[in-house]
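Can you read through this structure? Questions will come right after.
Here the complex is missing a single protein chain, while all its other protein chains stay put.
All chains are identified by letter, namely A, B and C, in their written order; residue positions are counted from 1 within each chain.
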Amino acid sequence: MTDENFPTEMSAIIKKEKQPGLELTNWPVPRNLGPQEVLVNVKRASICGTDLHIYKWDQWSAAHMEPPLVVGHEMGGEIVAVGSDVHHLKIGDHVSVETHITCGHCMQCLTGNGHICENVKILGVHVDGTYASYVKIPALNAIPMPKNMPWEVLSIMEPFGNAVHTVFAEDISGKSVLITGAGPIGLMAIAVAKAIGAGPIITTDISEYRLDFAKKMGADLVLNPKETDVINEILTYTDGEGVEAVLEMSGAEPAIHQGFEVVQPGGHVALLGLPQNNVSLNLTDWVIFKAIRIYGITGRRMFETWFRARKLLQTNRVNLKPLITHSFKLSEFEKGFDLLMKGKAVKVTLIPED
Amino acid sequence: MTDENFPTEMSAIIKKEKQPGLELTNWPVPRNLGPQEVLVNVKRASICGTDLHIYKWDQWSAAHMEPPLVVGHEMGGEIVAVGSDVHHLKIGDHVSVETHITCGHCMQCLTGNGHICENVKILGVHVDGTYASYVKIPALNAIPMPKNMPWEVLSIMEPFGNAVHTVFAEDISGKSVLITGAGPIGLMAIAVAKAIGAGPIITTDISEYRLDFAKKMGADLVLNPKETDVINEILTYTDGEGVEAVLEMSGAEPAIHQGFEVVQPGGHVALLGLPQNNVSLNLTDWVIFKAIRIYGITGRRMFETWFRARKLLQTNRVNLKPLITHSFKLSEFEKGFDLLMKGKAVKVTLIPED
Amino acid sequence: MTDENFPTEMSAIIKKEKQPGLELTNWPVPRNLGPQEVLVNVKRASICGTDLHIYKWDQWSAAHMEPPLVVGHEMGGEIVAVGSDVHHLKIGDHVSVETHITCGHCMQCLTGNGHICENVKILGVHVDGTYASYVKIPALNAIPMPKNMPWEVLSIMEPFGNAVHTVFAEDISGKSVLITGAGPIGLMAIAVAKAIGAGPIITTDISEYRLDFAKKMGADLVLNPKETDVINEILTYTDGEGVEAVLEMSGAEPAIHQGFEVVQPGGHVALLGLPQNNVSLNLTDWVIFKAIRIYGITGRRMFETWFRARKLLQTNRVNLKPLITHSFKLSEFEKGFDLLMKGKAVKVTLIPED
Partner (left out) sequence: MTDENFPTEMSAIIKKEKQPGLELTNWPVPRNLGPQEVLVNVKRASICGTDLHIYKWDQWSAAHMEPPLVVGHEMGGEIVAVGSDVHHLKIGDHVSVETHITCGHCMQCLTGNGHICENVKILGVHVDGTYASYVKIPALNAIPMPKNMPWEVLSIMEPFGNAVHTVFAEDISGKSVLITGAGPIGLMAIAVAKAIGAGPIITTDISEYRLDFAKKMGADLVLNPKETDVINEILTYTDGEGVEAVLEMSGAEPAIHQGFEVVQPGGHVALLGLPQNNVSLNLTDWVIFKAIRIYGITGRRMFETWFRARKLLQTNRVNLKPLITHSFKLSEFEKGFDLLMKGKAVKVTLIPED
C-alpha cells in the first residue's frame, strides 16, 4: 500500500458525542494497514435498523459505543489496498462486508461458530465503519463478489445474510412457513423462502406498506394482526394444520406468541427478532408436547452463509433490487434516516462522493 | 387365542370414580384380541409420576380420564396370546411396553413422529393399563426384550426411554452437561450421559435423597439450589465456560432459568419437565445472542429410542437396577404411592399375584 | 364394500408366463378387502423403467416375479371402497400410490426406514399392480392428493418421489449440483433442484432427446459425454471449483466416475442409478481426501418424501406436466413400451377404459 495514492481526508458520518444524532464531517482516510487487512473504497453503504438505534442513542448504543467513530456497517466497495500477508484478494476486487470482526481463537471461533465469537468487534459500533469513502477491514471480512453485481446489491448482502441464515435454520424447501415481521430482513427471507421452494409462505406485519412488499417478494398470504385474527386465518388457510416453520423477524411478543400457536407439532421456530423484554412462553403446550425445535439466530455463519447467499444471487434465484427503495448521497443521509424512521422505506443506500 | 387358557378375572388397580384415590378390585381379564394385538401377563408394573397425579385426581387427570379404568402404564411381562395377524411376536416373548398407542395414519405418524401422534391414546389413561395381571396392547407397543433381563428392569424401560430420548436430542458424548432435576428420569439421564461419555455431568435438585442417587448414577458434581448459588458454582466448576448441554427434567421455572443462564453460546437445551405455568424467558440474551437450540422432548421416538435403549442395557453400558428402590405386591400399592409422594423412593415396582 | 357395485372383471396387463412380453387380458376385479385396505379405480397408470425390465424378462425379473400377475406400480386413481378399519380415507378420495408395501414391524419399519423394509412387497412385482381398472392396496399406500391435480400427474408421483428423495439427501438450496443421467427421474430431479434454488444445475446424458428436456426443466448447462469432455467442461464452467453435490441417476460407471471427479471436497454424492456390475472407485482421492459423503438412495421416505413432494406440486413450485410426453389407452400399451424402449418418450401414461 502506497499511501500517496489516497486522499488523506474523506467525508464520513460519525457519532461525535454520547448523544442523539449523527454528523457529516471530514475524517482521516485509514492508514497503516495491518498485514491481514484491506482498504476498501466504499461505493455504496446501506442503512441498517441498528444505525437508527445509534442515531437515537438508545440504551444499547450507549452501552456499546465510544464516540467519536465512523458509523455504518453495510457496504459494497472495491479493494484499493491489501496488507502484506493478503494473497487471496487483490486491488480491484469487488467486495461486500461481514460486519463481525472475530478474534479467531476463542472456543466459538475454533468450532465453526465465529458468528458468536466471544471477543467480537462490530464495524461501525466498535471500530470505524462504512459511512465514508474508505474503510479498513480484516481481509477475512471482505467477501469477494462477481463484478457484474450492482454495488447497491453488494451493500445489502449483510442483512441478506441474516435472512439466509434464518431461512436455513432447517431445510424448509417443500414446507409451509410463517414469517412474522416484514422489515428488510423479513422481506429478504420471503424472497429466499420462495427461491428455495418453501410454501405456502405466510407473512404478518402491522404495516400495510411492508405487506405490499411482502406480496412482491413472493408471500402467498399476508396478514395484518391489527385487522385480522392471525391465528384463525392461518389455521383456516392451512386446513387446520398450521405451519411447519416459523421465522420470527419482529421481536414483538404478540407475533412470537402467534408463531408458537400456529407452528405444527414436529415443526420449528427460528428466532431472529430481538424482544426488548422477557417473553412469557407456554413451554408445556407450545414446545414440549409439540416436540418442536427452536433456533436462536444471530449474524451470519462465517462463512457458509455468505457462500450460499452469494450463489443465490449469482444464479438469479433471488432478486434483492426491489427492496432498495431509495438512494441518497452520503451528505444527504438525514433524508434516508428520516424515511426509515417513518416506515416509508425498506432499504436506503448512501453514495459516498469522494 | 383360546380364551379358556386364562382366568376370567384378575386383581387390578383401578380409578373407580372421578375423585382422588385408587382401588384394588377384581376386573375381567381382557378378551377378544384384535388381529394386531397381544395379551401380556404382567410380571412387574412400575409407578410413574403421572400415576401420582391420577391418584390425586388433579386437573389434568380430570380432563383426560373416564373412569372406571385400570391405571398404570409401565410394565415388564410375558406374551400369552397374539392376534391373528401378529407374526413377529410369539407366546413366551418377554416384553416391555410403549405407552403411546398411535393411530398410524396422521401426519405425525406418517413422518416418523409417532410420539406426537395427533390421535394418541395412552395406556392406563385412555385405555385399561398395566396395574393388573393381564393387559391387552397393540403388538407394536410390545417391545421384545432379552430373556436374561430382569422383569423389574423391563418395567422401567418406558421412563428410561424418556431419558434416552432427552439425552440424544443432540450428540453430547465428550461434552459437558447440566441435568436439572434428579427425579427418576433425571437419574436415568445421568446414567445414559455417563454411559455415552458426556462429561462433566452436573446435576441439580432440591432433594438430598435424590442428589445421593445422582452421585451413584455418575454425576460428577451435584448441587442443591436451596443451599448454593447454582449458577456461580457451575461457572466456577467449568472455568467460566458454562455447559454445552442442558437437560431440563424438573419443570421448575428457577431450574429452567438456571439452565438458560449457564448454557454456553452454541449449546442446546432439551426440555422434558413440564412447567405448570408459562415461563418468562430472556429470548434475546439466552437464546438469540447465544445462538442456542431448544428441543421440546415428549415420549420416546417410536421406535428408534427403544432400539437404542435396549442396546444400552443389553451391552451393559447402563445399569438401572440401583434406581428400583422398592417393590411391593400389587395389593400393597398404597405403600409404594405413599413412599413416592413423600419423596422417599425412586422407582417402585408392583408385583401382580394372580 | 358392497361387491355388487363393481364389475367382476376388468381389463388388465399381466405377465402371464416366465418369458418376455406382456399381455392384455380379462382379470377379476379384486375382492375381499382387508380391514386396512382400499380399492382404487385406476384413472391413469404410468410406465416405469422397471416395467421395461419386466417386459423383457431380465435376470432381475426372473428372480423376483411369480406369474401370472398384473404388472404396473405407478398410478393415480379414485378410492371406490375402504376396509372396515380405514377411517382416514373415504370413497371418492383421489390418491397416488406408494409402491412399497411394508411389513410395519421389522427394525427398518420401526425406525423410520420403511423404504428399506426387510419384508417389502412391491406392487406389480410381488402382488397385483396398477395396469388395470382396479387395484387393491393397503390404505397406508394410498396417498391422498388434491382433487384439482390432474390424474396423469398423480400417476407419476412415485418416481417423482424418487427424485425428491435424492435431491433432499442434503440441503442443496444455494449450492451447485451435477445430475448425471436425464431419464425421467433425473429430469424430475432437475425440476426439484431448480424449485429449491440449487444452482448452477448441470446435467449429463448421452441422449440429445433427453438433454433437450433437461434444458426445459431448468438445467443451466447440459453436456453429452459422447461429444465433450464432461470433466473439463464442468471444471471450466465452475471456475475450477467443481460441484457441491452430485445426483447420480444413470447407473453408468463412466458417469459415476465423472461425478466423483468433479464433486468438490466437502461435497456429497447421492446414488440412485443402479449399476449392473461392481464399480471401481478411487476411495483415497475421491472420497477420503475429499472428505465427501455418499448416500445410497432407494424408494421414497415413507412418508416424509410424499409430504414434501405433494407440497412442491400443490404450491406450484414444480410442474411435471412437460414430462408426460405420451398417453395411450391401456389396450395400446405396446405403443408406449415401444416408444420408451426406443428412447423416444419420457413418461408414458396408460388409461384404463373400463
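Following the convention adopted for this analysis, a contact is a pair of C-beta atoms (placed from the backbone, for glycine too) under 8 Å apart; a residue touches a chain by one contact, two chains touch by 3 or more.
Just so you know, these numbers come straight off a predicted model, no measurement behind them.
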| task | With the full complex in mind, choose from C:Leu52, C:Cys103, C:Val287 or C:Leu339 the residue touching the hidden chain. | result | C:Val287
| Listed residues B:Gly34, B:Pro68, B:Pro150 or B:Gly199, member touching the removed chain | B:Gly199
| note | The one of C:Gln19, C:Asn32 or C:Asn278 in touch with the missing chain is C:Asn278
| note | Missing-chain contact, candidates C:Ser11, C:Gln108 or C:Asn224, resolves to C:Gln108
| message | I need the residue numbers on chain C that touch the omitted chain, in ascending order. | response | 107-108, 111, 113, 115-116, 118, 241, 251, 256, 264-266, 271-272, 274-276, 278-284, 287-298
| remark: Hidden partner sits against chain B at residues 164, 168, 171, 173-176, 192, 195-197, 199-200, 220, 307-309, 311-312, 314-315, 317-318
| request: Could I get the residues of chain A that touch the absent chain, sorted low to high? | output: 35, 87-88, 103-107, 110-112, 139-140, 302-304, 306-307
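We take it that only the chains that are shown with their structure count from here on.
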| Just how far, in Å, is the C-alpha centre of chain B from the one of chain A? | 44
| field | Whole-Å gap separating chain A and chain C, where each centre is the average of the chain's CA atoms | value | 41
| field | Interface hub residues of chain B, defined as touching at least two other chains | value | 107, 111
